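My questions all concern the structure below.
One protein chain omitted, others in place.
Order of writing sets the labels: A, B and C. Residues in every chain begin at 1.
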Amino acid sequence: MQLGMIGLGKMGGNMAARLRDKGHEVVGFDFNPDVRDVDSVAELVERLAAPRIVWLMVPAGEPTHSSIRELAGLLEEGDLVIEGGNSHYLDDRRHAEELARRGIEYLDAGVSGGVWGRENGYGIMVGGSAENVERARPIFDALAPDSGGGFVHAGAVGAGHFVKMVHNGIEYGMMQAFAEGYELMAASGIVEDVPGTLASWRQGTVVRSWLLDLLVRALEEDPGLERLRGYAEDSGEGRWTVQAAVDHAVPAPVITAALYARFASRQEDSPAMKVIAALRNQFGGHAVARREE
Amino acid sequence: MQLGMIGLGKMGGNMAARLRDKGHEVVGFDFNPDVRDVDSVAELVERLAAPRIVWLMVPAGEPTHSSIRELAGLLEEGDLVIEGGNSHYLDDRRHAEELARRGIEYLDAGVSGGVWGRENGYGIMVGGSAENVERARPIFDALAPDSGGGFVHAGAVGAGHFVKMVHNGIEYGMMQAFAEGYELMAASGIVEDVPGTLASWRQGTVVRSWLLDLLVRALEEDPGLERLRGYAEDSGEGRWTVQAAVDHAVPAPVITAALYARFASRQEDSPAMKVIAALRNQFGGHAVARREE
Amino acid sequence: MQLGMIGLGKMGGNMAARLRDKGHEVVGFDFNPDVRDVDSVAELVERLAAPRIVWLMVPAGEPTHSSIRELAGLLEEGDLVIEGGNSHYLDDRRHAEELARRGIEYLDAGVSGGVWGRENGYGIMVGGSAENVERARPIFDALAPDSGGGFVHAGAVGAGHFVKMVHNGIEYGMMQAFAEGYELMAASGIVEDVPGTLASWRQGTVVRSWLLDLLVRALEEDPGLERLRGYAEDSGEGRWTVQAAVDHAVPAPVITAALYARFASRQEDSPAMKVIAALRNQFGGHAVARREE
Partner (left out) sequence: MQLGMIGLGKMGGNMAARLRDKGHEVVGFDFNPDVRDVDSVAELVERLAAPRIVWLMVPAGEPTHSSIRELAGLLEEGDLVIEGGNSHYLDDRRHAEELARRGIEYLDAGVSGGVWGRENGYGIMVGGSAENVERARPIFDALAPDSGGGFVHAGAVGAGHFVKMVHNGIEYGMMQAFAEGYELMAASGIVEDVPGTLASWRQGTVVRSWLLDLLVRALEEDPGLERLRGYAEDSGEGRWTVQAAVDHAVPAPVITAALYARFASRQEDSPAMKVIAALRNQFGGHAVARREE
């Protein structure tokens, strides 16, 4: 199958390679001239036979919005755009409407799997019409793991990114669960072999998981995690999950706690905890003579 | 190898069966006459050739304490007790001291794997001296998965149950992360196929795990979980993990939130939320005429 | 001073009464003909001498938006609208822009104090230009407590509702802190006189507060809170506070936990906890024969 791919970074580049390995023809564009096949989106559109499929794999937000706008002006009725980046699910609806005005079809696809995806295959979660999903099915099949599975048509436009967002929210919670357990074992002074304990859990236990595999791997490379700082970015989906939970009145204490732990990890000093210190100071009376009132 | 097994319930019975499958000789005692080989702990001790190994697999707390006391009176110097139940790690130290006064050795073993263990093998986490661990190694090897792994000597007496406790705490957090994600997808009205989405995550994604496998399986049997109430027991280890985190000043918001969600699930009505309702009533002024002061 | 008041419900009606008590002239409109002075917003505008001040006190969201639209069509350049309802602070910016196109000025005012406000005065938090604040100052002074204080000009348009929102978020956290403490005392079996304990805290302790006063009062009326269900609504500002915290990467675990406790209190049954039950079922093996894979 022929498709265009806009965005050939770590994710898009690997995906294009996997698609080519599986026999698909990929015409790629990127701002980086070293990795692209064509020099402009216009040229990419020209190189594809109608009805076209264009997979968008650029950063969420303005880069994606402007790509959608550009494609709206270049594509023809019946062409199909697959937004494979990390768009917010409500933005998908806007993208789909904008393209629908020109008769251009739209699917949103959440993609999981990171750098392992090229080899292991990707988890693919798609939102949009059944017709469009069927049309792009060979692409999804090629991206998904060879073992089968790893693909879902989750619902209408936006549903793909919605479930990818929830997936990432769950991932936040799972990572934090392991992180807390690790810290407790390390702090206890009781566990002589924390990396070995985690490694043993990979077989036979309830917590066996890919994240545990990755943690064991990380500890093999750096047993005390000495080379790292306790500083964690968040990528947006965690925030969106919490906001969606709040919007739908769903209690999400674990996912939220995981997000807040990341926020706190990035603070040099915590204004909130200054307030706690100030209050303790006040009622403990250090250097405070009298209360005025 | 020959060993005694006290407690032949769901866990102990399966473990005894797995050990026999692997060629070990197990003399079992249980209060249930239908499943036991001997009629008393005294008879069990008699039937074993010194130096003996006795694996204890009875409920934590008083049943385990009284078994330890009984064994202290029956076993001989050089015998070895392996406490494989869910004792608190601080109780292990007391058990070991009590037995050490008679020259009896002690190991604590946390066992994970549930009902799948007989077939898949168990995760085994052991605390105690290296000598005792080596001595019982054939038993641990037989219980652990055939694929290798699944065993760790985590540290001195208590360390086995400590890491099993942390394992269960992590398990609480992971389960709650999936639970929150499930509820958000179900509540959103956006995801048309929640079970299918979860099933797709088993391949290629970051959240793939045994717990996800189990959740997919549960949803295959009962797609909307209609047959269940949102009511969850807790088994003690979650509480102990939180208490250990508090003792060691380790922030554990995710594990704690998971525990509290279970507490709340068991309340018919929440006294705390009555207070919230009462306060809203007060300052909203429903049926309240005036403030006295 | 003369002003129009749109919305004469529990809050608006009491505020109008307090303003009149303090010598201001209030022309009031409400959908309820029994409480209003004029029969339409148009008539209200007619009755006021230019430059007018109109205080809006209607439900947040569409009712406020449509009132703003109506006023935009009726008021004249130099008139001033004060939005005293519970608008989101980002909506204030839209309201201000919409009115500014017609030369109409805008202030947003967060109002705290509930039904006690008529007698005790209200906490008033205002956003907008210093000029507009000065112009409406006599109104704010009349609404605020007689003892002085209770008024702040917090910043530009939106700042008034922003700080009112944060105020309410803090209120959520404080209420939940008391609620948890109450439940723990009640559950402990140790405290023979919970209401008396809370009452004693009103003097000399660190937790003395108006919320404690209200809780003591509620317990005087209904010592075991028997007449209430543990069910708590949330009014929007708690959600907005959490969303603002997430937007600004501020960890807000306490305010969020308080919000989630309310969400959970309203659930007949928790889908998340069904997942926990299902998972425990799976690995505990109740009525589950074998794992397929």
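FYI, a residue touches a chain if its C-beta (ideal position, glycine included) is under 8 Å from a C-beta of that chain, and two chains touch if they have at least 3 such contacts.
Treat the numbers as computed from the prediction; the structure is a model and nothing was measured.
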Displayed partners of the chain not shown (whole complex): A, B, C
Positions on subunit C where the hidden chain makes contact: 89, 112-114, 117, 120-125, 144-145, 147-156, 158-159, 162-163, 166-174, 176-178, 180-181, 183-185, 187-188, 190-193, 196-197, 199-212, 241, 244-245, 248-255, 257-258, 260-261
Residues from subunit B at the interface with the omitted partner, ascending: 206, 234, 239, 242-243, 246-247, 249-253, 256-257, 259-261, 263-264, 266, 270, 272, 283
Positions on subunit A contacted by the hidden chain, ascending: 10, 114-116, 119-120, 175-176, 178-180, 182-183, 186-187, 211, 213-215, 217-219, 222, 225, 228-233, 253, 257, 261-262, 264-265, 267, 269-285, 288, 290-293
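Simple rule for what comes next: only the chains that are shown with their structure count from here on.
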Superposition rotation for subunit B onto subunit C, Cα-based, multiple of 5°: 180
By mean Cα position, the chain sitting nearest the middle: A
Whole-Å gap between the CA centroids of subunit A and subunit B: 33
Approximate Å spacing (C-alpha centroids) for the pair subunit A, subunit C: 36
Junction residues of subunit C, two or more chains touched: 253, 257, 261, 264, 270, 272, 283
